[in-house]
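Missing here: one protein chain of the complex. Every other protein chain is in place.
Lettered A, B and C in written order, each chain numbered from 1.
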Amino acid sequence: MTSNKMFNLLVPIISVIIGLLSGAIIMLAFGYNPIEGYAALWEGAFGDMYFVGETIRQVTPYILTGLAVAFAFRTGLFNIGAEGQVIVGWLAAIWVGISFDAPMYIHLPLAVIVAALAGAIWGFIPGLLKARLGVHEVIVTIMLNYVALYSSNALIRSVLSDNQDKTEKIAATASLSSEWLQNLTFFSRMHYGILIAVFAAVLMWFIIERTSIGYELKSVGFNQHASKYAGMNVSRNIILAMVISGAFAGLAGAMEGLGTYGNMSVSSGFTNLGFDGIAVALLGANTAIGVILAAFLFGALKVGALNMPTEAGVPNELVDIIIALIIFFVASSYIIRWVLLRFKKGEK
Amino acid sequence: ACGGGEETSGGESNGEGSSDEGSADYTVAMVTDEGGVDDKSFNQSAWEGLKAWGDEHSLSKGAGFDYAQSEDESDYLPNMTRLVRNDYDLVFGIGFLLEDAIKEISEQNPDNDFAIVDTVVEAPNVASITFAEHEGSFLTGVAAAMKTNTDKLGFVGGVDSELINKFEAGFVAGAKSVNPDIEVDIQYVGNFSSAADGKLIATRMYNDGADIIYHSAGAAGNGVFAQAKDLKQKDPDREIYVIGVDRDQYEEGAIGDHNVTLTSMVKRVDTAVQEVSNLGLNGEFPGGEVLVFGLQDEGIGIADTNTEAYTEEIASAVQEWRDKITNGDVKVPQTRDELKAFEEEL
Amino acid sequence: MGFIELLAQVIPPALFFSAPLIFTALGGVFSERSGVVNIGLEGLMVMGAFVGIVFNLTFADVLGPWTPWVSILVAMVVSAIFSVIHAVAAVSFRADQVVSGVAINFLALGLGIFLTKQWYGKGQTDMVSQPFYTTDISLLSDIPVIGPIFFEGVYVISYVSILLALLSWYIMYKTPFGLRLRAVGEHPMAADTNGISVTKMRYVAVIISGAFGGLGGSVFALTIALNFSHATIVGQGFMALAAVIFGKWHPLGAMGAALFFGFAQSLSVIGAGIPLLEDVPQVFLLIAPYVLTILALAGFIGRSVAPRANGEPYIKGSR
């Protein structure tokens, strides 16, 4: 059992190392200096407090979309719709942020909660259709992504602004950003949302691992027949799982709306936070702590990558390739385990 | 057109004078939007301007001038910050999408110079570079009206917004100024990226009898070109055209021996970038000013590469209207409301 | 505008819009029928689009009007080879198939743009000079009413996609290969005890999905986008995946679903020019295809049950 635990730790680490090594080989093959490349990457992610702040800023929504996808996976559902849930959450947060005046201790929590609710509603629809009519959640969530994108664009234009490309900025009382954090990190956009994200991770862990709600959700995810036999309400649990998952993604939208940007723009494409959330969740083995770690890896790579073209002349797409390889090796952990076992046997 | 450009037209010569000493003192960088530095559109144009400025002062990329490319919305500010912290004196934000980022960073770094293209940021250390797209669009409208055989034109916009409405209003006004009976079929894609939707819209418009479509839809406009070329391929005798945007899209229109690009509304972002950089270099940075580049100062132009389609006759008509605009005889509408008023006066 | 004219307006674009989805969805059907979930369709399309465009740009002078056809073949081959990565992970390494599909998506886009930058020095390629063009299909286009709707100004490749769907159906339901493929996806151990190599079948199926995904991507690039950039394939692969499920993992069902998407998309874009729909706010037209899909699923398509062993790595002797 202890060796199993060691493996669970070792495999992702090895995957990351192999991914980075492969990236180095590609850099060499195309005539770049991998040491310079990775130095630039490191510099761009952790070089000084500013970059650390920006990395954390990027990590924040990744944690939440990662949790959203992971939560659904743990309950036997595949939520490709985190993307759309982020968008509606963002929109809802902004809505509350710009259309009210209230003291901060009311305004900010209200905005955050409404964002979570919006995401939850966006998760409720596929949940309901799956539970009641057996409609596959993957299609419905894909479709709802587009509905969220186009509708929120239209709402920004027609309701939240006067035919502008973006809304006005939210009231300071609804903002997550903090002068203190900004000063600490030389004006990075790091905001208090990271606390919410970490709290959400703890919450997910608690729900899934420690409560009877989580027990039911997992049970329904594994075996609907046995769950029904045991007296659980299968439909209700499917819906609940999607609602909670959607709420996490909605919170990710709030991070962007109330923290990073303070407003919302008309967008011609997706934020990709939701799609990246799939990778984060899977990289984190669908556990809360795993999601946090994976989000850090992901966020650092993404933010650090921006520094690669300027500092080392390496196209930042290389980071996408590296991320892909890391995911690939994590997925193939079986083979890594196998090799490790061989290795251990050889030692003896 | 407003006065900003006039002073700057002299900027180039000033810049040349100071090229020798100025190199190390003043450095300039730019941040692209998601289109990237090679988007064949204004990002690319801006970068060409910056490179030209670098050449002018014997600087090299990374030492004196540079760019940072944004993968998505969240990268704008970090990219800016990185450049500022790398001690670039002037940082351009290319595209109205970077408005918020410029606003924020200019507050955080009051001692730095910033410039934004295509929109206005009110701050003492920000120069806002805008273009009179409506004027250029007016001229493409004139050209289209001269060229059309069906008296029906099309306009495909990316996203229905203030900026793109300027193109629409100018185009319609130009066309109707030549021939008030001309109909303009207007449709927006909803985004700047879906070539498929651009193509679907073009299909419908050409089907409905439009023979020239002016697009202002970024990559979605590729779909318009695809459809026009397809129709041309099927029937080489059919007179069918696209009007390009932002830069000369002649290349996109090539189909065998033909070319469907009638003309393009060219925004000289390169000129603007080069000029503002020189102003900064010379200690005359136009902070807090709104520079409008228009027809008058060649900040906006209209391409005449397709000599076969873009006939002398059209060229002279366009020249005529250009003069009227620069004279102030014609005031080109910028919004739908202004257009309505403009049409009533016709 | 009369109904027939409306159809003549809507159907040809619907066909060209659907073709890439049909190809890709067929690939998805093969893969998932063999028990390998394929979220990587998006990435396979990206790879196909990239290869199709690069090949087209490189060989247009040599191959002339044959260029697009050869391009899609080459795109098929390269994407098929690319998909082996997914096969190795999902079949041999017993990877979580969703994870490995996600990796495919990241990898294809990363590689595509990276190589574009290497080879062209910029983030997007030029436009190809030899794309696919529409034609009137001789004889058929002369049929009254139907002719103009279905056979005038259409891409031949659209019909290839429909023929391929029929062929896929034939292969899957009438040949030993198809029977074995479906058996492997339903009950791999049963197939194994009948002497069918689960590994081999799954490899073949994933490689077919790679070829079809590559075909879909390259057809999209060579009919609609005409160049390659990060924005060429954005979500079409996921729509194809939706078509696979919508079509209940059946080749003809997937084709029907893809045609439905194409039709709805076409109607929503073209609708803005139709008097009846002119006053409908654009956003309703934009979301119409997606809402219609959900309504169709909720209303009459209902439950679709995946192949029993879909997503499960086959490990000999486990239960």
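In this text, a contact is a pair of C-beta atoms (placed from the backbone, for glycine too) under 8 Å apart; a residue touches a chain by one contact, two chains touch by 3 or more.
As a working rule, contacts and distances are computed from a predicted model.
The protein name that UniProt records for the chain not on display, among "Nitrogen regulatory protein P-II", "Sodium pump decarboxylase", "Dihydroorotate dehydrogenase" or "ABC transporter ATP-binding protein", is "ABC transporter ATP-binding protein". In the whole complex the chain that is left out makes contact with A, C.
Among A:6, A:195 or A:226, only A:226 touches the chain left out of the display.
Seen across the whole complex, the unshown chain contacts subunit A at 210-216, 218-219, 222-223, 225-233.
Considering the complete assembly, subunit C touches the hidden chain via residues 174-176, 179-180, 182-183, 186-187, 189-196, 308, 316-317, 319.
By our rule, only the chains that are shown with their structure count from here on.
Between A-C and B-C, more C-beta contact pairs join the chains of A-C.
In this assembly, the C-alpha centroid of subunit B lies 36 Å from the C-alpha centroid of subunit C. Averaged C-alpha coordinates give centres for subunit A and subunit C that are 28 Å from one another.
Shared interface positions of subunit A, defined as residues touching 2 or more other chains, are 150, 153, 269.
The multi-chain contact residues of subunit B, meaning those touching 2 or more other chains, are 69, 160, 190, 193-194. On subunit B, the positions that touch subunit C within their shared complex are 36-40, 69, 160, 185, 187-188, 190, 193-197, 199-201, 203-205, 207-208, 219, 222-223, 225-226, 229-230, 233-234, 251-252, 254-255. In the complex of the two chains, the subunit C residues touching subunit B come out as 9, 12-13, 16-17, 121-124, 126-127, 129, 131, 133-136, 153, 220, 223-227, 229-232, 234, 265-266, 269-270, 272-273, 282, 286.
Partner subunit A is touched in their complex by these residues of subunit B: 62, 66, 68-75, 77-79, 81-82, 85-86, 96-97, 100, 105, 108, 158-163, 190-194.
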